[in-house]
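Take this structure, written in structure tokens, and hold onto it; I'll ask about it next.
And now, chain A:
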Amino acid sequence: MKRILVGGLILVLLVALAAGCGKKDAGVLRVGTEPGYAPMEFQENGKIVGFDIDLIEAIAKEMGREKVEFIAVDWDGIIPGLLNGNFDCIISAMTITDERKAQINFSDPYFQAGLLILVRKDNTTIKDVEDLDGRAVGVQGNTTADLWLTDNMKGVRVVRFKGNPEAVQELKNGGVDAVVADNAIIMWESVKDPTLKVVSYTPFTVEQYGIGVKKGNDQLLDEINAALTKLRENGKYDEIFKKWFKTE
Partner candidate 1 sequence: MIKVVDLHKKFHRLHVLKGVSTEIAQGEVVCVIGPSGSGKSTFLRCLNLLEEPSAGQIFIEGVEVTDHKTIDVNEVRAEVGMVFQKFNLFPHKTVLENIKMAPMLVRGLSAEEAEERAYQLLERVGLRSKADAYPDQLSGGQQQRVAIARALAMRPKAMLFDEPTSALDPEMIQEVLDVMKGLARDGMTMVVVTHEMGFAREVGDRVLFMDDGLIVEEGPPEQIFTNPQNERTKAFLGKILKL
Partner candidate 2 sequence: MKRWILWGLIIGCLFLVVPAGADGQTPDAGGQEKAVVTVTTKLVPDVGLERGGKSPAVEIFIDGKPTGFTAPHTFVLNPGQRYELRGKARGYTDDFREISFAPGEHNFQLSLRLNSFSFILYVFPALLWGALLTLGLTVVAVFNGIIIGTLVGIGRVIKSKVVNLIAGFYTDFIRGTPLLVQIFMFHFGLPPLLGLLTGTDAVYVPAIISAIVTLSINSGAYVAEIVRAGIQSIDRGQMEAARSLGLTYRQALRHVILPQAFKRVIPPLGNEFIAMLKDSSLVSVIAMEELVRTGQLLQGRFYRSTEIWLAVAIIFLCMTLPFTRLVAMLERRMKTGD
């Protein structure tokens, strides 16, 4: 009886392994994303949704892929994950930077972004970036917010969280004086939570998001770029944009 059980268990494991190692389905686009960055990508009712998600699904459709499979990963592990082949591309509100370009290739820019500052409603001392000097500022580690503050604002105590939601929670609890992140995200949080406000609606950096693809995978990159161009031309891009950013 025991032997049968063990045998059965091994069989199940083997089948699972075989399924895991199974040939990559050409019809599936595997996308890595860090779903803690509303409204670009976040979890809602157990599903990953957001602007990026709608966009990559439209792109995949344009490319003739049957299915998009989303793989949720930590921000810190997203580029290593791509390099290791855990997924085919990254869409995760990732700014195109020189340092990242040294590791992976980016598609044409698909979104204009920049950094904004989020504070508690009762805060009157922080009016622009310079006022952050000498304060504790919550960011998500290794985002452009982290890198920009670390490189350009020596007087800021940068508190690096694993995810942006934790940074915002810390702001609400009073652990940091401000949170810096991309404009869409900051505005989303300020609308969602009336105890928070945006310092200024003009971003203090200019950044562009790109879809990340492993170096050497030029065929996929070209396909994505072609699809992106097509979506801009046929109005699909604007449709998705309006769905998520009505006010702009």
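One rule holds in what follows: a residue touches a chain if its C-beta (ideal position, glycine included) is under 8 Å from a C-beta of that chain, and two chains touch if they have at least 3 such contacts; residues count from 1.
The candidates were selected such that all candidates are chains of the complex that A comes from, given by their letters.
Only a predicted model underlies this, so the values are computations on that prediction, with no experimental measurement involved.
Candidate 2 is the one that touches chain A in this complex, out of the options 1 or 2. Looking at the complex, you find that chain A touches candidate 2 at residues 74-77, 79-80, 83, 98-99, 101-103, 138, 141-142, 147, 150-151, 159-162, 166-167, 169-170, 172-175, 215.
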